[in-house]
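Excluded from the complex is one protein chain; the other protein chains are retained at their positions.
Chains here go by letter, A and B, matching the order in which they are written, and residues are numbered from 1 within each.
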Amino acid sequence: MAVTVDDVRHIAALARLGLTDERAHTLVDELNTILRHMDVLSRVDTGNAPEVSGIGAAGAPLRPDSGEPTPLARARESFAPRMQDGFFLVPRLSTHEDGADAGAAS
Amino acid sequence: MTTTAATSSVWADRYEMVIGLEVHVHLKTATKLFCRCSTDFGAAPNRNTCPVCLALPGALPVLNEHAVDLAIRAGIALGCSIQSTSVFARKNYFYPDLPKGYQISQFDQPLALRGSVRIGTRTDGSPIVVGVTRVHMEEDAGKSVHDRFAGFTAVDLNRAGVPLAEIVSEPDMRGSSEAVAYLQAVKQILEYAAVSDVNMEEGSLRVDANISARRLGATKLGTKTELKNLNSFSGVARALDAEFDRQCAILDAGGRVEQQTMLWDERANEVRPARSKEGSHDYRYFPEPDLPPLIVSLDRIDGVKQALPELPAARRERYRREFSGLTDYDIEVLTSAAALGEYFEHVARASGDGKTSANWIMGEVLAALKSTGRSIAHFTVRPADLGALLGLVRDGVVSHSAAKQIFALMTQTGDSPRQIAERESLLLITDDAALAGWIAAAFAAHPAEAARYVSGERRLQGVLVGHVMKLSKGRADPKRVNQMLLARTDA
Partner (left out) sequence: MNAIDAVNASLDRAGAVGAGREALNILLYQDAKASRADATEVDARDATPGPLHGVPVVIKDNIATLSLPTSCGSRILDGYVSPYEATAVSRLRAAGAVVVGKSNMDEFAMGSSTENSAFGPTKNPLAPDRVPGGSSGGSAAAVAAGIVRIALGSETGGSVRQPAAFCGVVGVKPTYGRVSRYGLVAYASSLDHVGVFGKSVDDAALGLETIAGLDPLDSTCAAEPVPQLRDAARGGLTGVVIGRPREFFPDDLDARVREKCDAAFEHFKRLGAEIRDVSLPHTKLAIEVYYIIAPAEASSNLARFDGVRYGLRLEGDGLRGMYEATRSNGFGAEVTRRILLGTYVLSAGYYDAYYRKAQQVRGLISRDYAGVFNSGVHLLFTPTTPTPAFLLGSKSDPYEMYLSDIFTCTANLAGVPAMSLPIGRVDGLPVGGQLIANHFDERQMFVAAYALERALGDDAHR
């Protein structure tokens, strides 16, 4: 499989990375060089080899629903780019940009 | 392109509405899903945040055991089978109130599968059942405030990481009323199971709807749209009707419905397409490498089953068995909310009379709650006291009419019925001397009737009792008065 400049623009948009035209074009070549090597995998017979995520088969440890959160040694204001009245501020986005469910996880 | 909601659809005779619902509920835990921050998201902005829920570099999630148990409980209550292994996955998208740039959710291996909810009965008596596809755990996002600072969106992450259960239904509902019935049933079940506060106003219950329209009789599903921003059950119904009309109009004109997200505008009473962000639907799910799979032992599932409170269906069954004289309607009302049923059972136990307790609760109590705007949990009249009041009526200590006055005072003062009856001298008077006095006074006031009665005209007894009751302001014990009048007659 090979990526086109449109693919690169699409994934750059997904990753919120701004790219100049020339950078986009060099990335097409760089990514294709790498992906060409990756294609050997498609020729490997993995049969029904289990996917390994590399982490404990013991299962996720569970913690009690109690205790104190890890305290912050520094105020949020000390590392936040912009705060006011305890809120993190970002450039205004119209509530329609992402649906009015702004904030509610789905 | 917008559509105004129609109350009843003109398309219903040719098209069928097909609805599936996604319900998110907050799980009642003290701390967040993956960190020990408090779940009180009403606190000062970002007060309840830590390295984990701020997504500081290097912080890692650790799963809350109680959240797992509550999610299992929800799954069982909704009739699902709990999976021994489920897997957390990352749902990747950018949004200012999603601190990690991904939501930890469950994707292709959820915690619970294949449940069902009974939402009513058809005219032929067969049950209407909605399938539950899955129940999974995930974390909530924070809150974005768009109207507080000019030119800025303000982000509060107190809610970020609060545990949610997402309940996905099958596309089994065929009208907005069935959708609302399903929501009410799910809300009731989760409230009984004490999994969540399930309060849509406070955001502890949220609903998204998938809706499509198809010609009556058609078997394959039409293109669906997703409805968001539904803020109340009635809003859900109106939004579904509006979107159904919009889709039918497109189909009827030979057009094609576009698969997209629609927003419900409560104030304008219309649906409107959400401006969808480019690429926003490629979430790039993959297994969360910071969390091993969630392995649920049979012991844990059994433990949760043991601790599972009585659910609505079981309680309705039990009321049928335990309280004679209750109608199906009585039982529906009394079990509509878990707390109301518990109140009823207290009163019934204290008074020993289920039917009378039911009548009082569905009459006086519900009316009082309505007028005071109080919830049954915070009602001034303790169930034991109402039980005692009904006992006083049964034992002839107070009259039925007096009991209503006493109850009214109980709702204001919270005093016990006997205190009030005595204070307000509403107890029935059985003392012969006092009664004899009123009888004498009645005879004096109506000598002719008295004479005819004494000489044998029995039908006048009721009239005389009435005079006595009036003179005693309703406090004379009518039984005793009748006996004493009889003693006055010849023969």
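Observations, loosely collected:
Heads up, the rule we're going with is that contacts are C-beta pairs under 8 Å (C-beta built on N, C-alpha and C of every residue); 3 or more make two chains touch, one makes a residue touch a chain.
Every value quoted in this text rests on a predicted model; they were computed, and no experiment measured them.
The chain that is not displayed touches the following shown chains in the complete assembly: A, B. When you scan B:12, B:56 or B:194 for touch with the missing chain, the hit is B:56. Among B:235, B:292 or B:354, only B:292 touches the chain that is left out of the view. Along chain A, the points of touch with the absent chain fall at residues 1, 3, 7-8, 10-12, 14-19, 27, 30-31, 33-35, 37-38, 40-42, 44, 46, 49-56, 58, 60-61, 63, 70-74, 76, 78-82, 88, 90-93, 97. Within chain B, the residues in touch with the undisplayed chain are 51, 54-63, 90, 92, 94, 96, 99-102, 153, 155, 282, 284, 286, 289-292.
In this section, only the chains that are shown with their structure count from here on.
Taken in their complex, chain B has these residues touching chain A: 22, 24, 29-31, 35-38, 44-52, 54, 62-68, 85, 88, 94-98, 103, 138-146, 148-149, 151-157, 159, 164, 203, 206, 208, 228-229, 261, 263, 274-280, 282, 284, 287, 289, 291-295. Those residues of chain A whose C-beta lies close enough to touch chain B in the complex are 10, 13-14, 16, 53-72, 76, 84-106.
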